[in-house]
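I have placed the structure first, in the form of C-alpha cells, so that the comments after it can refer back to it.
Shown here: the complex without one of its protein chains, the others still in place.
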Amino acid sequence: MPGNMIGIFFRVTTWGESHGPAVGAVVDGCPPGVDLDKSDIQQELDRRKPGARAFASPRKEEDRVEILSGTFEGKTTGTPIALLIHNRDSDSAAYDELRNVFRPGHGDFTYFKKYGIRDHRGGGRASGRETAARVAAGAVAKKIVSREGISVLAFTKEVGGVAAEKAPPGDMAENPLLCPDGKAAERMEKLLEEARKEGDTLGGIVEIVVKGCPPGLGEPVFDKIDADLAKALMGVGTVKGVEVGSGFEAARMTGSRHNDPLTPKGFATNNAGGVLGGITSGEDIVVRVACKPIPSIGKAQKTVDLSGKAVTISIKGRHDVCVIPRIIPVCEAMVSIVLADHLLRQRTNRGVFP
Amino acid sequence: MPGNMIGIFFRVTTWGESHGPAVGAVVDGCPPGVDLDKSDIQQELDRRKPGARAFASPRKEEDRVEILSGTFEGKTTGTPIALLIHNRDSDSAAYDELRNVFRPGHGDFTYFKKYGIRDHRGGGRASGRETAARVAAGAVAKKIVSREGISVLAFTKEVGGVAAEKAPPGDMAENPLLCPDGKAAERMEKLLEEARKEGDTLGGIVEIVVKGCPPGLGEPVFDKIDADLAKALMGVGTVKGVEVGSGFEAARMTGSRHNDPLTPKGFATNNAGGVLGGITSGEDIVVRVACKPIPSIGKAQKTVDLSGKAVTISIKGRHDVCVIPRIIPVCEAMVSIVLADHLLRQRTNRGVFP
Amino acid sequence: MPGNMIGIFFRVTTWGESHGPAVGAVVDGCPPGVDLDKSDIQQELDRRKPGARAFASPRKEEDRVEILSGTFEGKTTGTPIALLIHNRDSDSAAYDELRNVFRPGHGDFTYFKKYGIRDHRGGGRASGRETAARVAAGAVAKKIVSREGISVLAFTKEVGGVAAEKAPPGDMAENPLLCPDGKAAERMEKLLEEARKEGDTLGGIVEIVVKGCPPGLGEPVFDKIDADLAKALMGVGTVKGVEVGSGFEAARMTGSRHNDPLTPKGFATNNAGGVLGGITSGEDIVVRVACKPIPSIGKAQKTVDLSGKAVTISIKGRHDVCVIPRIIPVCEAMVSIVLADHLLRQRTNRGVFP
Partner (left out) sequence: MPGNMIGIFFRVTTWGESHGPAVGAVVDGCPPGVDLDKSDIQQELDRRKPGARAFASPRKEEDRVEILSGTFEGKTTGTPIALLIHNRDSDSAAYDELRNVFRPGHGDFTYFKKYGIRDHRGGGRASGRETAARVAAGAVAKKIVSREGISVLAFTKEVGGVAAEKAPPGDMAENPLLCPDGKAAERMEKLLEEARKEGDTLGGIVEIVVKGCPPGLGEPVFDKIDADLAKALMGVGTVKGVEVGSGFEAARMTGSRHNDPLTPKGFATNNAGGVLGGITSGEDIVVRVACKPIPSIGKAQKTVDLSGKAVTISIKGRHDVCVIPRIIPVCEAMVSIVLADHLLRQRTNRGVFP
C-alpha cells in the first residue's frame, strides 16, 4: 500500500494534506558534506508559490520551509533531511459543500473507492499542494545534480494549442509563462485570459532539458533512466503523457531518419533525447509532458454525490487557470530527484572499487 | 546498480543475454493456489516468437519455456517461480564485425560508457530478446489478472503514420499486424513492404486497453497506477512516449471538455483513460505507446568505432522491419505485471483486516 | 546509502538528531479507517520518557508528539502519517568538550569514519533519542497489531547477571524495572545503585513475548519473521545479541528434546519460540535481546581525539545507569512494526482473491 516514496539511493518520502497542519518531505540518502541552507530550498519553493505569477491562484501562502534534521553547521551529514512547510492560509470552509460530492476530473471518486474515507478539504493528499514537498526535496536533489555540472531547465512549450517556436535561452524571464518564445507567450496569455472569463481552464506542454549529464546513468532493464523519468513525471497529478526526444513523432519516422549518427565529434542529431538503451548518452536529455487542463472550473458541471444522486456543481474558490507555469518547478524537482538517484546508483557501477 | 527487477509485491526479475545460453525470469510473490501450466506461458511466448508473423525476423527459435520451481501438481505454491528459455539459434558470428563498432540507435555506445565492457553479440542484455523473459513472467501475471475478470488487450494503432480508425474488436485476427482496422492494416503492410525493400524500418503506436479493472488500484503519490504503467512501458526498448487516456491531446483541451462528468450510471466519457488521481476509476484503462523505428537497418549509416574513428556500417542479418506487432505481447505482459502488483498491493488497503 | 526506513508494506522512516530541533517519523502504509489519536502515541512515548523511572537520565523532556498528516476526524486515511516530537531540553554546551574526542563504546569514531562529518552533540543521529521516533511509529503499529488480537509485551529478564525467575504476569507494575520477579528486581536495583555510585553502568536482557499471533506470518526465505525481528532488534543501538525461543541453549540440546511435538491440542512445548521455517506457528513468539551496558560512564576512560592523540575522558551529564527499562517500549515498538508489516504482507498471500 505505501506509495509515498521515490528513489532507491536518494529516497524522497513526502507527506501531508492540503488542509492539514503541514506538508513535508524526508530526504534519505543525501551524501554528507553538501552545503545546504534553508534558502537553497526556499528559492525553489518561491517559484511554485501560489500567486507568484499571473493566472495563478490568489491563495496566499508563505510556504516557509524548515530544515529539521540532517544538517550540521550548514552541511549535510548523511543522515535524513526532514523538511517541513506549514500550511497557513487554508480555507477549509470553502470545501464544506464538496464534502459529499465527487468533483469531475479530480481524485475524489477514486480516493473514496480506494480508501473508503477521504479528507475532502482541498483534495486532501491529492491536492497540488503536495507538490510543495516535492519541490522542497527536489531543491536538495538540485544541489547534488548541479555539483556535477548538470542543469535541469523546464519551460512552457505549449498552452491551449499555441506552441513556442523557440527553445531556451529566449525571453523566458520576461514573460510570466516561462516561455522562451515571447510572441507565442503573448498569444498564450490571451487565451488564458479568455478561459478565465469563461470560468474554464487550459492544458499545455512543458519541456524539460537536462544539460551536462554524463553518459552512463540509468539501470537496465527496468530502471532505465527514461523509465524512471516517465514514472516520476507521470506521477505528477496533471500529467497525461510523457515523451523522450522524438517521442510520439518517432512513430512516424523511418529508422534511417531517426537513428542519430555517431561522429568523431559526437552525435550528429538527438532524436534519442539523450537516452539509448535506457542509459544516458551524454547528449541533452529532452523530455516533454502533456498537462491536462485544471479540473477545477467555474462552469457548471454534472456529477454525483456519495449516494450516487446526480448533482450540478460550479467550483468557486481560488484556482489557477492553467497549471503552467507553476508546474515547471515541480517538473524540475522530479527530474532532479531521478538524476540524483541515478548519479548515486552509477557510483556503484564503476568496476570493482578501482 | 541493480535494475532488473520490477514490482514490489509481484516481483519479476529477468536475466539473460541475446547470445548467452538462455534468458529467464524469476517471479516472486505469486499467490499460492493458482493453476499454472507450462502451456499458459508457452502460448504467450508463441505470440512474440520471431517468425510468428510477417515483417518479423526469420530467426528461428523454439522458445520453449521450462518452469523450474514454484509449482506443485499444477498449482503455484507461493514460492518463487523460475522460468527458463534456452537460446537455440543464436548466430553470434554475424556480430563479429560489430564487436568494435557502435550501432546507431542502439545501446552499444551507452552500455560501453556505463559498464566499460559489453557483450556485443546481438546487443547482449539490451537485445529485444530479453523481452521473451518479460512475456514469460507476464503470462503468470495474466493468470492472476484474468482471475479477477480483467482483460489486457494490446493492438496496432498506427504504423508509419497510418492510423487505425476502429478499435477492437475489429478484424484483428485476420491481419498479421493485429490491427482492428483491416483497411488501415492493408496500407500499413504496403508501407512496411516498401520499407523492407529500401532496407529501412518504420515506427508505430500500440494501444493497450484494460477492461474489467476494479476501481481503487494505484498508490499515490509516487506509485500511481499511471506512473507505474509509464515506467513499465517506457522501459521497453523501443518506446519513446507513453500517454494515458486523452494523453497529449489533453494539452489542447479545455477543462470543461476534458473533465469526464459523473452520472448515476457512471462516467459519461473517459478522457481520463480510467485513472484519476493515480487510482483506477473502474473505467477502461487506455494507454498508448510510441514505438521508434527499429534501429537495425540495411541502409548505410555513419558511426564510429571504439577508437572514435568514423566508419560506415550496413547492418545485415535477421531483423524485423517494424517492432509491431511483436511488441504487442510485450506491452500486454508489462501492463499485466503492473496490474498484478497493484492488485496485491490493494489487498493491504482495505481497512484493517475486516 | 539511505538506511532510515524499515518495513515494506508498513514503512517507517525516522529522522532527527539528539540536539537538532526535533525528531520524527513518517509511517507510510497504515491502512485507512484505524482510530488514531495523539494520545495513543503519547502514552507509549511517556513510557520511554527520560526520568519516567528510577535509574534513568534526569533530562526533562516533554516529548509531546504532533500528528501532522494522515488522519482525518480521528481516523487514518491511508496516506502517510507524519509524527513530530520537538527537542526541548537539549543542553548542547555540555558536549562542547567532546567535539573532537571519540567516546569509547559510542558511534563517534565510526560515524566520523563513514561520513567525514558528524553532529557530535549528544551523539547526533546515533543518540538513543532517535528511539523516541521509533516508539511513536511503533504506537501506530501497535494499534494495527492489537486490532488483530495480538499483544506485544516486553519485560526485564536480566540485569547485571541477576535473572528473573518468573515470567509475566508477575509484579511488573510494582517495580521500576518492569521485571515480573519482584525479588530479582530488588537485587537488580541494588546492583544498579552500586554501579551508579561507581560511575559505572550495567547491561541486561529483555524478553519480548507476542501472544495471539496467528500462524502464517513471515516470508521465506530471506524475510522470515525471525530474520526480520532479528534485524529490527539488532538495529537498536544497545543490542548485541538476539535469540528466538530456545536460542543459544538450542546449541546444547538434542533433536529429540528440542523438537516441539505436535498434538491434537497444539504444540506440546515451544522451544521454537513460535517460529518454524521462518513462519509463525500460532504459539507465543518469544525473543530475547542482550543489551550492552551504556557506554557513557563517569569513570575515567582512555580514548583518542580527532588527531589520534591519546586523551582521558570522564563523561559528565545526564545518563542512565542501565538502558533497561527504557529500552522496553523500544523493543515493543520494533516488534510491533515488524508484525504490522508482516500482517499486511500475509494478506497478499491468501490464494488469489478468494
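Every chain is named by a letter (A, B and C) in the order it is written, and numbering of its residues begins at 1.
Convention: a residue touches a chain if its C-beta (ideal position, glycine included) is under 8 Å from a C-beta of that chain, and two chains touch if they have at least 3 such contacts.
All values reported here derive from a predicted model rather than from experimental measurement.
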Task: Selected residue (touches chain absent from view) among C:H19, C:R48 or C:R125 - done: C:R125
- [ ] With the full complex in mind, choose from C:G33, C:P168, C:G182 or C:G241 the residue touching the hidden chain.
- [x] C:G241
Task: Touch with the omitted chain, as defined above, among A:F9, A:Y111 or A:F248 - done: A:F9
TODO: Sort through C:E189, C:D260 or C:D284 and give me the one touching the missing partner chain.
DONE: C:D260
Open item on the list: Among C:V27, C:L83, C:A154 or C:I294, which one touches the chain that has been omitted from the display?
Closed with: C:I294
Task: For chain C, residues in touch with the removed chain - done: 1-6, 14, 102, 104-111, 113-116, 125-126, 130, 158, 160-161, 195, 200-205, 215-224, 226-235, 237, 240-256, 258-264, 268, 271-273, 275-282, 290-297, 299, 301-304, 308-310, 345-346, 348-351
TODO: Over the whole complex, note the residues of chain A touching the chain we left out.
DONE: 8-9, 29, 31-34, 78-79, 144, 147-148, 220, 343-345, 347-353
Task: For chain B, the residues touching the chain missing from this view - done: 1-5, 9-11, 13-17, 20-24, 26, 28-29, 31-33, 66, 68-70, 72, 75, 77-82, 84, 114-119, 124-125, 344
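Convention: only the chains that are shown with their structure count from here on.
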Open item on the list: Report the inter-centroid distance (CA atoms only) between chain A and chain C in whole Å.
Closed with: 38
Open item on the list: Taking the mean of the CA coordinates per chain, how far is chain A from chain B in Å?
Closed with: 26
Open item on the list: By the touch rule stated above, which residues of chain A touch at least two different other chains?
Closed with: 1-5, 14, 114-116, 125
